[in-house]
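What you see is the complex with one protein chain gone and the rest in place.
Labels run A and B following the written order; every chain starts at residue 1.
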Amino acid sequence: MKTVNQKHQSVDGKGIMLGRPAYTDDLADPSSLIIKVLRSPHAFARIKSIDTKKAEKLPGVELVLTHHDVPRVSFTRAGQGYPEPSPHDKFVLDEYVRYVGDEVAVVAAIDESVAEAALDLIDVDYEVIDPVLDFEEAIDHQSVVHPEEGIHEMFPIGFEPKRNIAASYAMDFGDLDNAFKASDVVVEETFHTQAQAHVMMEPHAVNARLDFQDRLLIISATQTPFHVRRILSQTLDIPIEKIRVIKPRVGGGFGGKQALHGEMFAALVTMKTGKPSKLVYTRQEVFESTYTRHPMTLKVKLGATKDGRLNVIDWHVLSNTGAYGEHALTVFMVAGSKVMPLYNKVDAGRFHGEVVYTNTTPAGAYRGYGAIQGNFALESAIDMLCVKLGMDPIAFRQKNMMREGETSPIFEIMGEGTAGTAMTMETCKLDYCLTRGLELIDWNNKYPRTTTEDGKIRSVGMALAMQGSGIPYIDMGAATIKLNDAGFYNLTVGATEIGQGSDTVLSQIAAEALGVPLNKVIVYSSDTDLTPFDTGAYASSTTYVSGNAVYKAAMKMREMLLDEAAVVFGVEGDDIDFDGATFKNKADGKTISLEQLANRITYNEDQKQLTATSSYVGTKSPPPFMAGFIDIAVDKDTGEIDILDYVSVVDCGVPINPKLAQGQVEGGIVQGLGMACFEEVKRGKNGALISHDLLNYKIPTNVDIKKLTTEFAESHEASGPFGAKSVGEIGIDTPPAALANALYNALGIRLTSLPFTAEKIIRALHDKEGEKTT
Amino acid sequence: MKIASLYRPKDVEDALKVSRESTDTVVFGGGAWLKLSPRLVKRAVLLDDMDLATIETSDDAIRVGAMCTLRMVETHDAIAAIGSGIIVQALRQVMGVGLRNIATVGGSVMGKYGFSDVLPPLLALDAKLMFADAGEVSLASFMASKKRMNDIMLYVTIPRTKSVGFFKKVSTTPLDFSLLNITVCKTRDRVRVVLGSRPGGAMHQDVTSRLDLNTIPDEKTLDDVVREVLDAIPLGQNVRASKLYREQLAKTYVRRGVKEVMSREG
Partner (left out) sequence: MKVNLTINKRPRTIDAEPGDYLLDTLRRHNFLSVKRGCDAASCGVCTVLIDGKPTLSCSVLTARLENKEITTVEGERDEIEKFYAHFGDEGADQCGFCNPGLALTVISLKRTIQNPSDDDIREYIVANLCRCSGYVAQVRAIRRYLEETS
C-alpha cells in the first residue's frame, strides 16, 4: 500500500502550528454580541422570582433571557442516534436549577465587561432545596432532582425520575447459581470510580449569525454538527432547513463536545436580536457546567474452578449521571458490554444496575465511556481471583480470554441502549498483544517486584482491554468525492475531525483507493450544508464507519472514471487498466492521463461534473484489543509513584496512519494514567466544585510521562477500510487496573477506589501493617 | 481582576505615598497572582521604573530587587552557588518558564503564600527584606508576624554564607502546589529545617543542638531530629493532603534531608 499504513504528516498540523485561524473563536464574527450566563450558586433550588429590569437597563445590554422567555420543550443535549437513548429531561432554561453552575439566565451585551456587569444586576430569589449529593443515597431520596412535568424517555430505558433513576437495566445469561456452586473460588469486591474532567485545551465555543439568506449559521466546537442542527430545530422550533452548522477546527473533545452547550443560547440570542453572538466558556464553566465522566460503584463477583477456569461474572453497577441524564444508559451498559466479552468462556453472567440523578455537574460522554470503569473493576477482580487461586495472572488470562474466531453472548444481548448485534471475532490478536507486551516490559525479570538502587520498590502490573468500532445499525457516515480539473479530488465528509486526525486518515483512505498521492485529495469536514451526513465523532466510529464510506465513495469514483475513459477509447470499462494516474487501453496500449481526462470532461468534450457519494452503516462493531503493562517504582515511605514505562500492544487492525494511531493510543494512556493516579473532580459540602480551575484540577504533564512503548499487532480486519478497526478510545481503558495490579504486586495492597494518590497508598500500607501487628 | 488606572511612581517616597492612599490602590509585582483575584483595582501601582529589577552581588551577600522575575533569580550563577542551589531548585519547580518570566520576587514574598516554594529556601538561608518604610526586617520575623505590612518591599538580601542544602517539593504533578516542601540547610554553625505548605506559611526549626556538625548522624539521632521538628512545627490538613500524610512526608524527608546535608562537605 502506498498511502495507507504509511508514515504521513497530518494534512493540517503545520498550518495550525503556524497559527492560521481555524478554531471557532478565530472565525467568530468580531462584531458578535458577547453572551454570558448567570449560573446557580446552589446545588438545588427553585427560582421563586427573577428580576432582570436593572440588567436590561444597563447601557450595552441587548437581551436578557430567563426561563420565562424560552420555549418549554424538553430535550437532551446528548448528540447520539435519534431517537436518543438519553431521557429528554432538560429545558433551555428552567425554574429549577439542579447543580452549582446550572443555567439561570442569559445576557447578551456589546462586550464582555458589560455582559459581566449585567449578570451582577439580575436579582434572583431562590427557594433552596436539600440537594442530593451522594449518589449512593440518590434512589428514593426525599428530594427529587426532576420533579417537573414534561420530561420523558424516548423509548423504554427504565426512566423513573420520581425515584431519581434516570435509567436502569438488567441482563443475565446461563445459570448463575449453578455457576457459582460449581466454582471452587469466589471473589467479591466493590470498586469506586471517580468523576474525571475532560480538560480539552480549547474551551467550548459557539458563534451564531444570520446569513444573507436569513438563515441561522452556527459555528461550533462540536463533535456532532448534524445532531446540533436537529436538536436546535426540534427544541427552538426553527425549520431545520433554516439552520447551518459549521464545525471548524476543534481543540479536543474526548466526548466533552458530544453534546450541545452554548448552541441553544447563541441561537436564541441571534434569532431574537438579529445580531451575531458568541459564547466562549471560561475554564471554570468548562469544569463546572459541562460534563464529567460518570462516577460509578461497581460490585463484582467472580467464580472459578481450581484449575483456573472462569465460570461466572456477576455485577451490579450504580452510576451517577448528575443533574441531567445525557448518555446515562449507554455509558452504563458499556461498562458491561465492552468488558465482559474479554472473558467469553464463562457459563453464566449478569449485569444490572441503575443510573441515578444527583445535584452535581452532569456526567456525559468521555473517551472510553463505561469501558474504563468496567475494565478497572473486572481486571482488578481477575488479579484478585488469581491470588486466591494461587495462579499466575497471565496464565489465567491466556486460558480464559477471547480468541480469534470466537464470540461472546454479550454482543447479541447488549448494545448501546438497546439489544446488541451478534458477531464473531474475525480479528483478535489479544494473545499476541499479551505475549509481546510481556517481552517489552520484561515481565519475567520484574514480576512481581524488585528493589531499585535508591531503595524504591519496582513492580509491574497489567490489564487487557477491548473497545468497539462504532455502533452497528446506528452510526452512519457518508462521504462525497468530487473530481476537479487537472485531476485532483475534493473529499467532503460529515465525520468530525476534533484533533484525532480523522481528516488525515480519511484522506489517506481516499488517496489509497483512488491511487493518487495524499496531496491530490483535499479534505473538508464538516458543514451541514456542504458535507454529507455523519453521526459524529464518538464511539470510536470514524475510521471504521466513516472510513468505509470514504472507501466506497472512492471505488464508485473509480468506476465513473473508467466509464469516462471508456468513452474516450471507445471500449468497455473492463478493457482499461487504471493505476490512479493513467488510463491504458489494454488492446492498443494507448493512454490518457487522469489530468487530461479531467480537463477534457471539464472543458472540452462530454463535459460534466463527477461526484461520488457513498455511505456506510456498520453491521457489526469489530473490537480493537490491547494489552497494557505498567512499570512503576514506588517509594514505600511516601507512596509517591514514578511511572517508568507504559507498554501498549494494540490490535486495531491495520493502522491507516501508524504515527497518528500511536498518538491516539498514547494520548489515551496518559488520560487513563491521570485518572488512575490523581485526577478527580472535587466538591465542597455545598456541592460547589473545588476543582474548578487548573490550579485545583491537575492533569499529567510532560515531566510525569517519561516513557511510553507502543506497538501494533499485525492484524487485518476484512470488514474495515484497508483492514482497519478503531483506535480512538482503546488506549484509555487499561491504566487504572494495570496500576492497581502493579501496586498489589509491589506492596500487597489492593486499592479499589480511584484515584490512587500517594496518600491513599500510604494509608493502605499503614492499614495493612496495622492488621499485621494487631 | 478589573483595573481602572495605572500609576508609575518615580521614586520610593512617591510609591509609598500613593500605595497608602486607599485600599483600592494595589502595588503590582508581575501581577500574575493578582490577576486571579476578582477584585476591582482603582489604581495599580507599577514599580517598573524604579530600578528594582537588578541583582547585585557583593562579597558577603546578594541583593535581589523586588521586581526581579523568578526566572532572573534562578538563572543567576551566584545564586545557584548558594546552599547547593536550593533557591534555584525550588524556583524551577514553580510552574513553567512562562510564569516565572512574569512572577516577581516582591510578589512572591509579599503574598506570603502558604503554598510558597520560594520562601522556604530564603528562610533557610536567613534572608533579609528591605522595605521602603520599615527598613530592614529579617524574613524570619516577617514570616512569624501576623500583621499585614502596608509597605513596599525593595529588595531581599541573601547572605553568601558557605552552606549545603536540600530541597524537596512533594506535589501531585510538577504544576501543582506543594503538599509539603522540605528544606534543610547546614552552615558552619547551624542546621536549619524549614517546612512549607504545611499548608500554612513556612516555619523553621534549628536542630543544631542535636547534631555533631562533623559526623554523619545515626538513626537514633535522626529520630530525635525528626521528633524535634514535628514537635516544633505544626502540620495541618487541606484539600491536598491530610495532617497525617503531611507528618509522614515530613518524617521521611526531614530524615533524608538532614542525612544528605550532614554527609556533604559545606
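Please note the rule applied: a contact is a pair of C-beta atoms (placed from the backbone, for glycine too) under 8 Å apart; a residue touches a chain by one contact, two chains touch by 3 or more.
In this text the structure is predicted, and so the values were computed from the model without any measurement.
The missing chain, though absent from the display, is touched by one residue of A:Ile669, A:Ala737 or A:Leu765; that residue is A:Ile669. When the missing chain is restored to the complex, the residue among B:Val105, B:Leu119, B:Leu175 or B:Val225 that touches it is B:Leu175. Only one residue from A:Gln6, A:Gln194 or A:Thr282 touches the chain missing from this view: A:Thr282. Looking at A:Leu329, A:Leu562 or A:Leu660, the residue that reaches the missing chain in the full complex is A:Leu660.
Remark: the residues of chain B touching the chain excluded from display are 1-6, 30-32, 35-36, 41, 44, 46, 48, 71, 92, 95-99, 101-102, 174-175. Interface residues of chain A with the unshown chain, by the touch rule above, are 7, 9-10, 12-14, 16-23, 25-26, 198-203, 249-252, 254, 280, 282-283, 498-501, 657-660, 662-663, 665-671, 693-695, 699-703, 705-708.
The rule is simple: only the chains that are shown with their structure count from here on.
For the pair chain A and chain B, the distance between C-alpha centroids works out to 43 Å. Taken together, the chain A residues at the contact with chain B in this complex read 113, 635, 637-638, 640, 677-678, 682, 690, 694-696, 698-701, 703-704, 757-759, 762-763. Those residues of chain B that touch chain A in the complex are listed here as 2, 170, 172-177, 179, 239, 241-242, 245, 248-249, 251-253.
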